[in-house]
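These notes are about the structure you will find just below.
A single protein chain has been omitted from the complex, and every remaining protein chain is retained in its original position.
Chains here go by letter, A and B, matching the order in which they are written, and residues are numbered from 1 within each.
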Amino acid sequence: MKNTVLLGALTVAGLAAGAAGAATLDDVKARGTLNCGVSTGLTGFSAPDANGVWQGFDVAVCRAVAAAVLGDPMAVNFVPTTGQTRFTALASGEIDILARNTTWTFSRDVDLKFEFTGVNYYDGQGFMVPKALGVSSAKELDGATVCIQTGTTTELNLADFFRVNNISYEPVPIETNAEAQQQYLASACDVYTTDASGLAATRASFEAPSDHIILPEIISKEPLGPLVRHGDSEWGDVVRWSFNALVAAEEYGVTSANIEELASSPGDNPEINRLLGTEGELGAMLGLDADFAKKAIMANGNYGEIFEKTIGEKTPIGLSRGLNAQWTEGGLMYSPPFR
Amino acid sequence: MTTMTDPPGQGFRLSQLIYDTRYRSLTIQMVAMILLMLTFSWLVVNTITNLHALGKDFDFGFLTQPSGYDINQRLVEYDSQSTHGRAALVGILNTLLVAFLGCALATVLGVTAGVLRLSNNWLVSRLMAVYVEGFRNVPLLLWIVLIFALMTEGTPAPSAFRGETPSSSMLFDAVAITNRGVYIPAIHFAAPLFENNFYNWLLVLIVLAVSIFVVKRIAHWASVRQEATGDRPTTWYLTLAILVLPIALLLVLMGAFLDLPSLQGFNFGGGVHLRGSLIALWLALSLYTGAFIAEIVRGGILAISAGQSEAAYALGLRPGTTMKLVVLPQALRVIIPPLISQFLNLTKNSSLAIAVGYMDARSTLGGITINQTGRELEGMLLLGLFYLVLSLAISGVMNVYNNSVKLKER
Partner (left out) sequence: MSDTHAQTVAYVRESMTEQREPPLSETGVYKWIHGNMLSTPLNVFLTLVSLWVIWTVLSHVLPWAVFGIWDAASLTECRAIRDELYGADGSVACWAVISERWQQLLFGFYPPEGYWRPVLAFVLFLAAIAPILFSSLPRKLLWLTLAAPFVMFWLIWGGTIWGPICIALGFVLGWAAIHYSGPRIGTLAAVILAIVLPLIYWLVIAGPLAQALSTVLPIGLNPVASREMGGFMLALIIGISGIVLSLPLGIVLALGRQSDLFLINKVSVIFIEVIRGVPLIVWLFTASLLLNYFLPPGTNFDLMLRVIIMVTLFSSAYIAEVVRGGLAALAKGQYEAADALGLDYWKSMRLVVLPQALKISIPGIVNTFIGLFKDTTLVVFIGLLDPIGLSNTIRASTDWNGIYWELFVFIGLCFFIFCFSMGRYSLFLEKTLRREHR
């Protein structure tokens, strides 16, 4: 008799989540919200605050896309995904975009049929050890116990690294970062390995961060970026250029402070004008408003501002820009021209 | 309603399919069958279309490809160049190991707690009640995580054993309890009879089994003699010799020696390493299931009427003997069936290994392998099949045992 709840929920769900058609952009516009897959909790990248509002570096990408498409950075449904469920969630159309510090690899791009729309953080796998261990290079870790997070590329890189260097190790697979942190602090493992950004974030939360060092070896390339389903290039373009707008904005000095001024009184830099939609028809080509990039930038500021606010040196996480600086400053952040 | 059968000779009418009891059950089954087939084909067609749309296929070939990841606890040879199939096997063996250990410990804990809960010692019975209720009413997952954390925080790190004045020391210089697990001495053979170590151990087991069998026969013979003559022949030296001599001889022959764990590099080396994840999972599963078993045991004992123990006391049996000879055998009949389902639960719950990073079947086959190859459908199918076969096997074996202790009803 009480099947109703089910049926009722079915109808509601039917209304809420439309079919995963080919035209994601239209779906998102019709729905009025963007479904964005994020991590269930990764310090600095995505975590809800006390009011339940999601914050973080990956979250900011979702907000920028939502602002560009829908004009409202808050019109995002955040879908927490685990390392195991993230790809299925994207493939099945449950989410429109996955921004979950996901490494861009050949097989994910080609075999799993996804499309990476850029790299929002250039990372690499590193090692953290207690200073007391007296280790200065990862190659001295023969026989060490290593904590790793499962369900990621980390364990594959690790296996390769130790095999190539012909040294032995004992892997301790851990489900979440928080548990790994606890294991490491109690020295149930000698080494903690994950993406260098994660290591820095973890180290920052220790009672005595200076007792731990991050070893110089970075054993892998981990370009982390947002991704969408294969086969919907229009949507991929929207995500790609919304993100590029953030990078370009930093390059041209467009910040959340001066963007209104730059948009209302167009200057003589045509690149900025095209970016902010005061010149040219770039937005229309994407099927968006002319000022889509302006809205995206206004959501959280430009790439540099987002970085500073969420994971930068002034935050407890304290990451330096490093590879993620603008190309003009020796980094890899390089937006193709807006024209 | 339709118990009257139609008079014979009348021709078959279509309505008989519904109203005639002779045909009705057939009709219902046919309809059910058709509906079932339709549902199934609907599911299969959907799956095929969806797979096609995603550009995937249904193929178990991934099992023969190199896995690329390492597993810490492996009961058979395995490295990151082995296949996904091999990784699944390692995981399956790990599941079986923790399930077996868990069932054994849970039974011990459960029976102890169940009996103690009926103890006339107020403090003890209260304490057991707290244990039982505490574990039964909090999710297992929480207990696994808590016990794992407790072990990590509560036991010393290997570095505590190091240095001039170590803050921890090994028990009897042979066992080291650390937060990476427990290191115990291992037995190795200097002159093994077989290449494959497995056969050496099999040989040891066989010798032990034969010794025990012979000892049992001797005890039986002694009992027969006692009943016939009233004297029980002294057999303890014979028993001892038969138990000890052959196995000792074999061990000496194979040059068995103890390999004690010792600090080497970052960790302890040598000996057998029981990993923290295994111990935490094992303890949590046993304590949790033990609480349920305690209730079953208590219920079973209470189900035996007080008259039974009173009768036994009247016969002059001591409380311990009463428990052993009168109460427990009867209680066992009540206890066994729910005990089986607890064993099944424990086995299935071992899939929570994921919470402590124990590499069981779900973590290897159903976890990393699926994640690296993107073969959810095939992986989950295999995993489900494994658990199903395991569950059926356990309940099958236990049912056979149950039938043997069951009250033979006329």
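Assume a residue touches a chain if its C-beta (ideal position, glycine included) is under 8 Å from a C-beta of that chain, and two chains touch if they have at least 3 such contacts.
Keep in mind the model is a prediction, meaning the values are calculated, not measured.
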Which of A:Pro80, A:Gly143, A:Pro266 or A:Gly331 touches the missing chain? It is A:Pro80
By the document's definition of touch, the residue of B:Ala160, B:Leu332 or B:Met380 touching the omitted chain is B:Met380
The one of B:Gln29, B:Gln65 or B:Gln81 in touch with the missing chain is B:Gln29
Note that chain A touches the absent chain at residues 1-14, 16-21, 39-44, 46-52, 55, 77-82, 84-85, 88-89, 92-94, 176-178, 181-182, 201-202, 204-207, 315-317
The missing chain sits against chain B at residues 1-2, 18, 25, 28-29, 32-33, 36, 43, 46-47, 49-51, 53, 116, 119-124, 127, 133-134, 136-142, 145-146, 149, 344, 348-349, 351-352, 354, 362, 366, 370, 376-377, 380, 383-384, 387-388, 390-392
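Definition applied: only the chains that are shown with their structure count from here on.
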Between the Cα centroids of chain A and chain B the separation in whole angstrom comes to 42
Seen from chain A, its contact residues with chain B in the complex are 83-84, 87-88, 91, 111-113, 132-133, 141-145, 150-151, 155-156, 158-160, 162-163, 169-175, 179, 182-183, 186-190
Within the complex, chain A is touched by chain B residues 54-55, 68-72, 79-81, 145, 148-149, 152-153, 157-159, 179-180, 264-267, 269, 276-277, 354-355, 357, 359, 363, 367-368, 370-372, 374, 376
